[in-house]
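What follows is a structure written as structure tokens; I'll ask about it next.
Note that one protein chain of the assembly has been removed; the remaining protein chains are unaltered in position.
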Amino acid sequence: MDTCIEKIRAIGADLLAKGEVEIIIGFSDGSIPMAARPVAVSSRDDMEKLVFNSTCGLNLANYVSKNSLSGKGAKIAVVAKGCDARNLVTHMVENQISRDQIYIIGVPCTGMVDKRKIASMFEDEITKFAEEGDTLIIESALKKLTVKKTDVLRHNCQVCTHPNPPVFDVMAAEPVAEQTLDQPFADVDNIAAMDPEARWAYFQELTQNCIRCYACRNACPLCYCPTCFVDESSPQWVGKGQNQTDVTTFHFLRAFHCAGRCTDCGACVEACPMGINVREFTRKLNKDALELFGWEAGLDLEKRPPLDVYSPDDPNDFIK
Amino acid sequence: MMGNLLEHMGVDRDRIHFSWISSAEATKFVDVVKEISDKVRALGPNKKFVKDYNK
Amino acid sequence: MNFITIDKNDWAAGIDQLKKTYLVFGPVQDENGCQIKPLAPDVQPEMGAPATVMSPKSVLFPQTEKILTATLDESSKDHHIMKPVDKNDTPRAVLGIRPYDAKAVQLVKLNFDNPDYKDPYWCDAYDITTFVGVGVNRPGPCDFSTSAGCGPFSEQGLDVLMADLDDRYLAKVLTPKGEAWAAACGFDTPADTAESQTLFDILQKEAEKQINTAISTDNLAQKTILDLYEAPFWDDVAFSCINCGTCTFVCPTCWCFDIQDETKHQTAVRFRNWDSCMSPLFTHHASGHNPRESKIHRVRQRFMHKLKYFLDKYDQGIMCVGCGRCVASCPVNIDIREVCNLMNDYQKDK
Partner (left out) sequence: MENPYMPYPVRIDNIEVATEDKSLKTFTFVFLNPGDEEKFAYKAGQFAELSIPGVGEIPIGIASSPVEKGFVKFTVFRTGVVTTHLHNMKKGDIMGIRGPLGNWYPWEKLENKNVVIIGGGFAFTTLRSSIVYMLDPANRSKFKNIDVVYGARSPGMLLYREELFEWEKREDINMHITVDGTDDPEWKYHKGFVPQVVEQNAPAADKDTYAIVCGPPIMIKFTQPALTKLGYQDNQIIMSLENRMKCGIGMCGRCNIGKELVCKDGPVFTLEEINQTPKEY
């Protein structure tokens, strides 16, 4: 993946030179190890800022619909891995942006690393992180580890079946091989196998450390409502404190608002400062979307999302 | 999908009910509400999604 | 001020002893990282644990706190009259607090305990709390406390500062509260003052040497608020911000809060919850007007408050102790060190 950055920069420089786009949204290096910072590049001199590596785990589609430029009709280029591109498609399907406004610089993705998993291999804080092909070299004051990237991939990347952008204007590298999984939702099945009380306890425990910072919501490209339901005051749908019922309500409804739209990009988990795997909620919805409607979000510009259209053969056994 | 997610989170499926009732179907509405009330009453008090200020 | 030495073999027993008269808080590690929490009867604090994700500010300032209640039952004589809630007044001891977090408490105190008003909830909790800090022998890469008016062995705001010497703790007892804490634990083996101080000095130097990032704040005071406010860099600083409240919630010096009423049956409860200047709702008028409408406004507000407004208002330095939590937790890596230096170096074009 690290080799494609030169290509990305060259494409970017060309786009700016030809005046085809006003800005390029991509990632730059962060100020601490394993951090990547979303950045908007608007001049050739800043092109060197762009990087792409295994720590670019956020979803840049988030910066398109919420960017003030997009409202002005400016043309924007986005460096997009498979999931970013799928969320751009979702934006287009949901009329948040138009296709001709966006220039997709597609990046075939070999997965993003699970920063928490890596941090947990150390007793002290990580001081250095380097990537060489499939090998990661990570250092702290106390030790130095060399690990295979495939051993520390995020869960959503382990189960990803669309690492290549389904829609793009240009690719920065050759597509990578795509996997098919026999059991794409083993994690969901494991929870489903528990009895109801155990499931309830599982989700209560999952969210008990939530601090309601809403990083999961704000990192999500799907969450673009002008006023989120948790911020409504009349009526006030959900309490704002740390009461576990309010916390659960928030997570349940946030997830449900992503039903049939989620691309499992993992930005919510990546952003959570408390290490809560909020994907546990959306994964169930993604499984249902696939099993009930044969739907995976963000693959097709023409098809309407399942909860957006009525079809006579929609499953309806639940209506009594 | 909403019912499924609630059930997945451990909420009792018998407490979740979806019906399609037209505004003209008053009797159906009454029947459905009665049926659900009886069913839920039989389940006993719900402990999930209930706030407790004494905690 | 005196020094005592605590053999690590005696530590656990002392803490168990302490729990009989104190509510004891300390670092606890779980799968989601390390937090300062009230210790369960059978739990010992993990004194050597890495920096906690959340600051210990919740010991004095819980994220959600009931402040008043009233009954709405009109048959009751005092219906609709708000009353304070009963608070637990057991003395509290916070073990293993890092020096910068104790300093942060002193900065927050300027807000909650001022000549005009005293916040009874925070002040009462502060009065009964003893802060037992441990010097940071191995500061992490985000720590810039030495340039933020603090440091890995700073004593500001602490009642006891301990040094971890592998097999024992050397504790510098700084206040009467600290003495009471040592007595409650039964720690009473005196250590030689001069010798101990020398040891502290060596450890402090060693620790400070490992901190290799710094902020410059020397020019902040002389700039005008409006010059900094109107500086051109805020758009760039704010670009990556997703407007979550992580930075403010993990920060030991952020004190902003919201007041919310809730009712259940015939009981009304008034709560206060942490709030965040990153949220648009924070300043949203009922009319729909919002004076800090864009995220650029809000990002600027956070940095201006910490690094300029606070400085100008109290003349007690900046409202940042250099713990680096916001740097470590920010999902998009907005780094207060870079922003502070931008502000400090900013020269308005003439």
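Note that the chains are named A, B and C in the order they appear, and that numbering of residues resets to 1 at the start of each chain.
We adopt the following convention: a contact is a pair of C-beta atoms (placed from the backbone, for glycine too) under 8 Å apart; a residue touches a chain by one contact, two chains touch by 3 or more.
What you see is a predicted model, and the numbers here were worked out from it, not measured in a lab.
One chain is not depicted; across the entire complex it touches A, C. Residue-wise, the contact with the chain that is not shown comes from C:312, picked out of C:188, C:201 or C:312. Within the complete assembly, A:234 is the residue of A:95, A:183 or A:234 that touches the hidden chain.
With the whole complex as reference, residues 233-234, 236 of chain A touch the missing chain. Counting the whole complex, the residues of chain C in touch with the unshown chain are 67-68, 70, 72, 79-82, 84, 111-112, 114, 116-120, 123-124, 224-226, 229, 255-263, 268-270, 272, 275, 277, 282-287, 289, 291-292, 297, 301, 304-305, 308-310, 312-313.
Note that only the chains that are shown with their structure count from here on.
Inter-chain centre distance (chain A to chain C, centres taken as mean C-alpha positions): 31 Å. In terms of their C-alpha centroids, the spacing between chain B and chain C amounts to 44 Å.
Chain contacts: chain A has residues 239, 243 touching two or more partner chains.
Multi-chain contact residues, meaning those touching two or more other chains, occur in chain C at positions 262. Note for the complex: chain A touches chain B at residues 188, 191-192, 196-203, 239, 243-246, 248-249, 252, 255-256, 259-260, 281, 284-285, 288-289, 292, 307, 318-320. On the side of chain A, the complex with chain C involves touching residues 30-33, 35-40, 58, 62-63, 68, 123-127, 141, 209, 211-215, 217-219, 231, 239-243, 270-271, 273-276. Chain B contributes residues 1-12, 17-20, 32, 48-52, 55 to its touches with chain A in the complex.
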